[in-house]
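For this view, one protein chain was removed and the others were kept in their places.
Letters A and B mark the chains in the order given here, with residues in each chain numbered from 1 onward.
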Amino acid sequence: MAKNTYLPAPDHGAKTGVLAYLLTTAAVLLLMMVAGLLMRLEQAQMISIGANGFYQLMTVHGAGMVGIAGIAGAAIMWHFLNQYAALSVRVLVGNLALFVIGVAMVLGSVFVGNFHGAWTFLFPLPGNSLGLWSREAAAWFMGGMLVIGTGFLLLQLDIARAIIAGYGGFARALGWPQLFGRDDGQAPPPTVVASTMVTIVNLIALVVGASILAMMLVNLYHPEFAIDPLLAKAMIYFFGHVFINATIYMAVIAVYEILPRYTRRPWKSNKVFLASWTCSTLMVMFIFPHHLLMDFGFPKWMLVMGHVIGYLNTVPILAVTGYGALMIVFRSGIRWDMGSRLLFLSMFGWAAGAMPAFIDGTIRVNYVMHNTLWVPGHFHTYLLLGLVSMVFGFMYYLGKPARQARDPFIDRAAFWAYLVGSLGFVLAFLYAGKESVARRYAEHLPQWVPYDRVASYFAVLIIAATLVFVARFIGHLAHAGGHHTRATVPFGAVVA
Amino acid sequence: MKATRRRFLPLLSIALLGTATLWWGSDGFTAFTAEAARRQSVLAEPRPLPMVGLEDQDGRRFTLGDYAGRLLAIEFIYTQCNSICYSLGTTFRQLHDSVPTAALGRDLALLSISFDPQHDGPEQLREYGQRFGADGANWRIARPLAAAELPALLAAFGVVAIPDRLGGFEHNAAIHLVGRDNRLRQISDIDAAAPFVAAIREQL
Partner (left out) sequence: MKQPRRSGRHALGAGAAYLLLTLPPVRHWLEASMASHMLVQMPLLVALGMVAVRLLPAGRRRRLRNGFGGPLACLTAATFASAYWMLPRALDAAIGEPLAEFAKFVSLPLLVGLPLALAWESFGLIGRGFVWTNLISMQVFLGWLYVAAPLRVCNNYLVDDQLRVGWLLITLAGLLFAGWLGALFRGAPASRTEAPMYKTA
């Protein structure tokens, strides 16, 4: 029978800085969802904004969503890590300020300068617009990326500082003494392990990203300084892929921290857990070539590496975390509320989202699938159902007025609307991918339009649910800073 | 507030001073290499040239001063060169062929100067001239008479030739235009013969 003996640490309210992150997240997320809906409506031929407008929206949607995933993930990581290691509020706020400046630069580049070369700023597209946008527009976009990257670099450096001060180095913070030696049960808590992994890979990604951006800025004005396109693509993908992967590794901290409070069972940093995070620290840096499998110009070893590690990386953290979540919840007598529901859903979303990537990571499949809507299907599953669910779960958790508080009907309805909307939306992508519908096309063939229409309806449902989530979070903002117990007590547990 | 100003002012002045230094050191962020700097410098301020004694492929002695009143196109070469000097020679040939024939000799002359006088005697110079179709009168191939005067000549032009470890030289190859007043007025890329000819035509 279930044991519910674990008494979690007290609940800290969120600092104002964290709330500012979450409010920014809510605003940008909603706007970007609307941008996404407009793109789907354009493909569905229900509105007419033209190809140029479509690609502008696609650029903003991509850049905005990746950026805001970083901001949301950072908010979660910062909030919980701050309870183990003293972090700097100034750096936290500084990062947000730089983010806002960077976003303004990106928006100016896209809507004033008409830059629409997609968020990936893949070389040599930004510099070769064939007159569609100016060099300055491309420079503002890349400059905006540099500013945003600088903010995250500072944040990660502060986190590195705090982790080293508190745990004496990354090796200890990853629990290597316990992993490679005798497990004395003194390994750092999951939050610290995850934050360390994120910090390591993000520091590397940001340095690589800054290097390629500087190179591309010179190339923009002095094209005679040629960049090897394969090198540029590898560096850009390394940076972008690691960064977006890191966002979910930040956000999953919410699961590690919050679910145990609902079930009164600890999430332990045992050897398996530590091994999975150490493996992923390495592997997450070597899986990006699975997006380049069609680029036969790349050295073969790189593609094989992408294939093999892409397969392998699906296993460690995801399997360990998914299994851990199931074990924590199984027969725990957990009482579901919005927070715990969304967090549990996020585990499903992450797992389900990894599957299409797993399939697409097979070279043979990749040849036919990669340039179809299958790929957006993959990352929308794991970002929408995985990461965004974690973020909303965290928001609900923070905003919960008291342990006994009940969720209104409209919130519960919004949860199911979100679930159904997201499933329908991503399945429309995946099915269209199976039917070989090309991705990144503003205009679709008549036989593709039905999928686009279905997806648009589901997108409306997602936005409606998100509006409820966001409205509730704003309504409950006053509770988010309070130090009070939020998690319900499982059935059968004695209230302490 | 006061503390901030105390910190901020030096920071600002250092940044300004630093930017000014970089501006000065790169001619207003336009010339980052010595080569670009020398080209801009002669455009802004034509340079007087030393009257170094020269000897051509037929053993005739002369100085750059003998060309006063005429335009003079100069390239620096060494006859053993089998890489960049081929392009240089070809560019000079193009130059020779694309200026009005009537002006050649009267208004304009071409001169190839070797910076390897130890090896390049009149015989080698003649052979080089034949290779690229120099007529030996309007287009002469020459070397400094005294090896000791070579550094002064090269320094005046800003030409640097360094041994390339293969027995040859690497040098900043370019085509130089000397005005009627015997001053170095323009330096162009060896693959920019057309604009160079245009500049000559303007002055004919």
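One rule holds in what follows: a contact is a pair of C-beta atoms (placed from the backbone, for glycine too) under 8 Å apart; a residue touches a chain by one contact, two chains touch by 3 or more.
Given the structure is predicted, the values throughout are model-derived calculations rather than measurements.
Across the entire complex, contacts from the unshown chain go to A, B. The chain that is not drawn here is touched, among residues A:34, A:100, A:118 or A:157, by A:157. For the chain missing from the display, the contacting residue among B:31, B:51 or B:197 is B:31, taking the whole complex into account.
Considering the whole complex, the residue from A:90, A:331, A:406 or A:484 that touches the absent chain is A:90. Taking the complete complex into account, residues 15, 82, 86-91, 153-154, 157-158, 160-162, 164-165, 167-172, 200, 203-204, 206-208, 210-211, 214-215, 218, 224-227 of subunit A touch the chain not shown. Residues of subunit B that touch the chain left out of view are 6-7, 9-11, 13-15, 17-19, 21-22, 25-26, 31-37, 158, 160, 162, 164-165, 170, 172.
Just so we're on the same page, only the chains that are shown with their structure count from here on.
Distance from the subunit A centre to the subunit B centre is 58 Å, each centre being the mean of its Cα atoms.
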